[in-house]
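With one protein chain held back, the other chains of the complex are shown just where they sit.
Chain IDs A, B and C follow the sequence of writing; residue 1 opens each chain.
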Amino acid sequence: MTSPQNTRTIKVEALTRVEGEGGLFVRLVGDRIEDVQLTIFEPPRLFEALLRGRKLEEVPDITARICGICPVAYQMSSVHALEMALGIEITEDIRRLRRLLYCGEWIESHALHVHLLHAPDFLGYDSGIDMAKDFPNEVNRGLRLKKHGNQLLEMLGGRAIHPINVAVGGFYRAPRRDEVAALIPDFEWGLQAAVDTTRWLATLDFPDFTRAYDMVCLVHPDEYPMNEGRVVSTTGSSWDVRDYEQEFHEDHVAHSTALQSSRGERQACYHVGPLARINLNRDRLSPTARRTADEIGFETPCWNPFRAIIARGLELIHAYEETLDILRTYRPPAIARIKYEYRAGQGCAATEAPRGLIYHRYEVDDAGLVTFAKIVPPTSQNQRQIEDDLRDYLPHILTEDEAATARHCEKLVRCYDPCISCSTHFLKLTVQRDG
Amino acid sequence: MSAKPKVGVFKFASCDGCQLSLLCAEDELLTVAGKIDIAYFLEATSHIDEGPYDIALVEGSITTPADIGHIRDIRKRSKYLITIGACATAGGIQALRNWADHDEFLRAVYARPEYIDSLATSTPIADHVPVDFELRGCPINRFQLVEVIVSLVNGRKPKTPSHSVCLDCKRRGNVCITVAQGVPCLGPVTQSGCGAICPTFDRGCYGCFGPAKQCNTGSLCQHLLAQGTLATELVPLLRNFNGYAPEFRQQSEQLVQLSTEVL
Amino acid sequence: MNVTCSPIINPWVCHTVRIQEITPEVADVATYHLSFDDSAIAAAYRFQPGQFNMLYLPGVGEVPISLSADPSSSATWAHTVRAVGNVTHQLARLRVGDTLGLRGPFGSSWPLSMADGHDVVIVAGGLGLAPLRPAIYELLRQADRFRSLTLLYGSRSPDTILFEHELPEWSQRGMSVQLTVDRASPDWAGHVGVVTLLLDRLPLSDPQRTSLFMCGPEVMMRFVGKSALARGIPEQHIWMSMERNMQCAIGLCGHCQLGPTFICKDGPVYRHNQLAPFLNVEGL
Partner (left out) sequence: MFLAKADLQILIDRLANQGFEVIGPTVSQAAIVYDRIQSVSELPQGWTDRQAPGEYRLERRNDDELFGYVVGPHSWKRYLFPPLTTLSTADLTSNGWQMRAADDNPPKYAFLGVRACELAAIRVQDRVFLEGAYVDPAYQRRRQNAFIVAVNCTQAASTCFCTSMETGPRCRSGFDLALTELPDGFEVEVGTPAGEELLSQLPTTSIAEKQLNDAEQRRQRAVDQISRHMDTDGLRDLLLTRLNHPRWDEVAQRCLACTNCTMVCPTCFCSSVEEVSDLEGQHSERERRWDSCFNLDFSYVSGGPVRRDIRSRYRQWLTHKLASWIDQFGSSGCVGCGRCITWCPVGIDLTEEVAALREGTP
C-alpha cells in the first residue's frame, strides 16, 4: 500500500460543455497513474428494456429520446434496422431525404460543438457566451449555422429536437417543393460561412499529441458515410454491419464506467467520430470540403485528437454542400412511406451520428412488437478510448496546479464531444469520489 | 427580482433536449444571456456558481435515491423553480418502468444489475418538491422557454396557453386527421405548445405536451374504441412520454383493466 | 361582392397617455391621473360616469379599467386600479411621466337622470366604489335634483376603505355615508358585517321612488339585489356594474358575454332586470 501522502487525486466533479452529466477521476501515486475514470452520474433510463412490447412504429420516436442532441442518429439507425427486419427496401428518394435530415443534425451538432463548446477551450473562455464578447463574429456565425441545421430539421422533421416525421418505411409526409426551396439562400450563405469557420479553426493552437489509434467508421463506396456502409478500421480490417457484434463487445465492468465497448479478442479500445470518418473517407468529401482540407493543409491520416475540431469543420462544409445539392434537385417523391406487413425477424443497422458510429439491433414479432433491442451509441465506444488517451496525455501536462491539469484533461475529453445521456443506458451510477 | 437574476440549469434523468432548447434559441440566446446571470449550466459553461439562484430550470425525472436529496437541495437554493419538459413534469418515457418489474428491466440492460442504484419508479419533480411553474413538452418549445425567462426577468408571471392542440391545428388550417382519415390522435386532450406539428405532417398527436387542463380523455378513448381502435393501440398511445401524468395514467390503467376484464 | 362600409376608423389603436400623478389609495391600489399627449384628442374626449377605458401596457397587455374621477374634468382622467396580475402590477411599477396606451371610453353608464326626484342609494363593495365615484361627483353637483343621497360602502377592513379622505366632504355636501367592514380593527367603532345589512337597516321612505346603483363583487350584488327587491325597490330602478374577461371592448372578441349580452357594449352598467334570469345561474 502506498502511503496517503504520495497519493494525489485530480477530479473534475462535473464535466462541462458536454452533453449529459459526468465527471473525471484520476488517481496518482507519485507520478504513476493508478486509475483514470470517466465517471457518469447520468441515471439509467433503461431504454432497451422499455422498448420491449412496444409497437415497432414507435421505436424511432422513443429512441430519439435517448439523446436530445442527436435524436436523428437514433431515428435513422432504428428505422434502418427495423426495415431490415421487415424486409423493406426504401426508395432512392427516401434515402436522399434521410441524408438530408442527417445533414441537418450534423450541421446543428457540429456548429454547436465547434463554436460554443470546444472553441472556448482553445481560446481560454468558460463558455461560448463569454467568448462572444471578444469573438462576436465567430460566435454569431456559429449560432447562425446551428440555426440552419435546426431549420432544416424543422422543415423536414417538424422540429429540431425529437423530429416527428421519421417513420419506419420513410416519412409521414414528404415536404413540399416550396418548403424545400425556401432554405436554399440560407444554405448558400452557410456553405461559405462553414468554409470561413474551418479556416478559422485551422488557426487554433493544437497540443502536440498524437496516438496510434484504431479508428473505426462506416465506409461507403461512393459517398461520405452517413446511413450505410461497411464498418472499417484504420488497421485495415472491415466487417459487414451484421457482424458488428462479433467484433465489438460491451462489458459491464465494476468501476464507475460499465458496459464499455471494446474490439476483438484483445478487448482493445477504439476511436469513433469525425477523425475516423475523415481519415477513411477523405476522397469522398464534397468538393469544397476537400478543397478546403487541402488549402488549410489538413493532413490525413490525422492522429491528433485535438484536431477533430477541424474534422468537424470540414464535415460542416460537406453537410452544407450535400444539403444544397439535395435541396436544389428536390422533387416530392411519389411515395413518402413504404407500406409493409408485419413479420417476425431481426435487423440491425449502423449509421454515423455526429459523434461517430452508432449501432442498433432489434427483434420483432409477427404482431409488430419489439421483443429485443440493443443500442450502442458512439460515446460508449469512445469511453474507453478517452480513458486510455488521458492515461497517455497526463504525464505531458502534470503540474502542481491541479486545476490546470484538470482543465487540460477536460479539453481532451471534449475532443470527443461526448454525449453522456446517450451512454447512460449502460453506465453505472456510483462514483468513486476519492482514492 | 435583482438586476440580473441568477439562473441555474439542472438535470436529472433526461435526454438533455430541453436544456438544449435554450441553446437552440439562436436568435435570442445572446440577448437572453445578457439579461441573466448564467450561474450554473453545465452543458453550456464551465463557470459554476453554487447559488442561491433566482430561477432554477430543472430538467429530468427522479430515478435514483441520490436524486431526491439533490432536488431538495436545489429547491432550497432557488427562489423560483421551473420544471422543463415531460421528464420533469410527468416522469418522462423512463416512467414506463413504473408499470413494469424494475429488477427485470435492470437485468435486461445490465450484465451486472447489482452495480446499478436506481429507484423502481421515475417520478416528476413536483412529487418531491414544490414547483413554481411547469413548462411542458418532449421537448419543450424554445420560444415558450424564452418567453418564460423574459417574463420572470421583467417581473411578470409567466403564462403559457392551456388549450388543446386542436386549436393550434385549426388555426394552421390543418384538416383533422382523426375525422378525415380515422387516425387516432391525442390532440383533443393534449396541451398546446408545439404548434400542432404532428397533424401538420399527417400523423396523430402522441401527446408529448401532456394532458390539457380538464381534458376529457375518457370520452376520446371511448369514441376511438367505438370507431374500431383497439385498446391495445390506445394504451401505448397514452403511455409514452407523458404516460405517468395523472390524466393519461388513469385512462391507460382503466383501459388495461377493461381489456383484461374482456379477456 | 361589394359591401358598403363606414370609413375606417380603427377602434383597436390606443392613444398615448402620460401619467401626471399617482395617488396611492390603500394597499395595492392607486389612482393614476392620465393626460393625452395629443391635445385634440383630449379636447374631444368625454365620458359618462360608469364607463371604462382599455389601458394598454405594451409588452404586457391591455385591461378594462373604469374611469374613477370627475367627468367634468378635462385635463386629466383618473383610474383607480388594484394590482392583481401582470398588467396591473406592471402599471403599479410605472412613475409619473411614463406613457401607456388608452382606448375608450366604452360601455354604458349610470343613468342618473332616471333617478330624478328619487332617493338615491349607492351600494359599493371594495374597489367597486371606483366606478361609482364619477357618479357620486355628478349626484353631489346636482344634489337638488334628488330627494336624498346615501352611500352604503362595505370594505374588507378599516385600512382598505377607498377614498377615505373624501368621505367627510361627501357627507358635508349632503350625502349620508355609512360604512361597514368585514373585519374590524381594535380602533374601529363603526359597523361590522356585509354591506347588505346596511341596506336592510336603511329606512326607505318611498321604495317605489328609490333608485339604487351598485358595484362590487358579484355575490355582493346578488344579495343586495335580492334585498333591494325585498324592500320594495322596483327592478327597473336597480342598477349594477358587471365584470368579465375583455379583450376588445368593442363587441368583437366574444369574451365578455353574460347571458345574451356583451358587457362591453350592453354593460358594464345594467338594469337589474336585464340580468335577473342569469344572475343565479352558475358559470354563465
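Here is the rule we use: a residue touches a chain if its C-beta (ideal position, glycine included) is under 8 Å from a C-beta of that chain, and two chains touch if they have at least 3 such contacts.
The shown structure was predicted, so the numbers you read here are calculated from the model rather than taken from an experiment.
Although it is not drawn, the missing chain touches B, C when the whole complex is taken into account. Residue in contact with the omitted chain (choice from B:26, B:43, B:134 or B:202): B:202. Taking the complete complex into account, residues 1-6, 8-16, 18, 37, 56, 58-62, 84-85, 98-101, 243-245, 247-248, 250-255, 257, 259-262, 265, 277-278, 281-284 of subunit C touch the chain not shown. One chain of the complex is left out; on subunit B, the residues touching it are 28, 31-32, 35, 146, 150, 154, 161-164, 166-167, 170-182, 185, 187-189, 202, 213-216, 219-220, 223, 227.
The criterion applied here is as follows: only the chains that are shown with their structure count from here on.
Judged by the touch criterion defined above, the protein chains link up one after another in an open path, with no loop closing it. The distance from the centre of subunit A to the centre of subunit B, with each centre set as the mean of the Cα atoms, comes to 25 Å. If each chain is reduced to the centroid of its CA atoms, subunit B and subunit C end up 44 Å from each other. Within the complex, the subunit B residues that touch subunit A are 11-21, 23-24, 26-27, 29-30, 33, 38, 42-48, 63-64, 66-67, 92-94, 96-97, 100, 104-106, 108-112, 115-118, 122, 138-139, 194, 197-198, 200-203, 206, 208, 233, 236, 240-241. For subunit B in complex with subunit C, the residues that touch the partner chain are 154-157, 159.
Subunit A contributes residues 14-21, 41-50, 52, 54-55, 58, 61-62, 65-69, 71, 112, 116-117, 120, 126-130, 132, 139-140, 143-144, 146-147, 150, 158-162, 164-165, 167, 171-173, 251-252, 254, 258-259, 410, 421, 425-426, 428-430 to its touches with subunit B in the complex.
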